[in-house]
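The complex appears here without one of its protein chains, the remainder shown in place.
Presenting chain A:
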């Protein structure tokens, strides 16, 4: 049955209004159901966004206590890199704490709320169809457009609530420069961005039959919007009042529109209207496209794949690499982009960070070396944290294959458990090191370009490779858990969390030294600021090998957990 099938002839010919209402029958019930299913998720999103905003806002007073500190922040931010990471230069003309918040946060939290909107729409539309639940619902008294409408409405309700919460929290916090209408605009700017990308998701869910592809395309649009505004804003010139040759690029981006409300500076509402118009247009396109396809299908026919397997697939490592390649490529690109972002600002490190007490303090702890080298040592911590997240995901794939029932068929063939698990763990070991090396290489190259110092490429790449043994320890811990305490294997997430919290914030938050020492990442030599130390690297490598061996031993002797 197609979605476009006309009503049976025996039914009284519906009037136009009736038919519209009929296509929406059941929307209210679905919306309530969707909000109920999402209640925990939405609270987490709202808390994350509101707390992140409030904490940033509250930190300004301590970070920039006087006019001099504020002035030096303006100077350091006014460069292309600073503007690319924040927003348009216009905000700098009236840099109160409130406009500082809007300048630094809207681009960032706008991406996050857009992510929330995309995931909400795909979850309640395409995912329902892909899992076949939709078919059951659509066979009942449910209009053709009810599911998409409910999905969009769920995203709209959530983003409106988060927008209002943001506004209320800013009014409550009342930092310098806050106005009630400005706070409201700040919150609703987030809502507007979310609506645009909810609309984009309403289109992408029509195109493909797969949830992941649909959310991937919509998220690519979010990424493109951020990149456009970063490229445009970077050309802005504070001396010219924010004008610049490439600023038009920012006008192609809905996130750029939200920033161009110049909230707490000018309070312009009309750019948000652009967001609403685009959101409405995209949603309308989604509705139109949805009537041109079957339930469960996408407009793009599913692509066929290879009818035969390549030779590499029958090898445990080749198989694991094939199954995990999307994850690996995604993380390698992510770490590389992070490296590019840090590398591009390395030239302005002195100006940007020189006056930030918190960062200065942690840089001082590294001692010696130039500020640029200290900066590299410090940013390798978040880079290695992201690589450790990949290491955990890739290692836990062993467990996912087991509980997902896919290991059962494989292990009934001539493939032994150890070889099967070792294939996935090898991908985790090599892939995490490769992803971090990609980040280190890009950080080194962009940094070398910024400083005109070619020697940085080698030293930064080497510094990133020094984290390899800590990543391998992460894989080892995951393997140990999978072998001996499979139900507790999520505990492996403590490794990346520990790497970040203890490594990045440990010195500042006065954790006891024994706790900081627990994380293998603490023991990695902080190159290039410090000297290379071989002992910890070798010890970590040996420990990782021991943990892997123990883990595989445990896996060999336990029952598999089968469906």
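Here is the rule we use: contacts are C-beta pairs under 8 Å (C-beta built on N, C-alpha and C of every residue); 3 or more make two chains touch, one makes a residue touch a chain; residues count from 1.
Keep this in mind: contacts and distances are computed from a predicted model.
Between "L-lactate dehydrogenase complex protein LldE", "Membrane protein", "Phosphoribosylformylglycinamidine synthase subunit PurQ" or "ATP-binding cassette domain-containing protein", choose the name on the UniProt record of the chain that's been left out.
UniProt lists the chain that is not shown as "ATP-binding cassette domain-containing protein".
Among A:313, A:329, A:488 or A:538, which one touches the chain that has been omitted from the display?
Looking across A:313, A:329, A:488 or A:538, the contact with the absent chain belongs to A:313.
Any idea which of A:323, A:341, A:465 or A:553 touches the chain not displayed?
If we include the chain that is not displayed, A:323 is the one touching it.
Can you work out which residue in A:62, A:414 or A:452 touches the chain that's missing from view?
Only one listed residue reaches the unshown chain, and that is A:414.
On chain A, where is the contact patch with the chain that was removed from view?
130, 209-210, 302, 304-309, 313-314, 319, 322-323, 326, 404-406, 408-416, 557-560, 562-563
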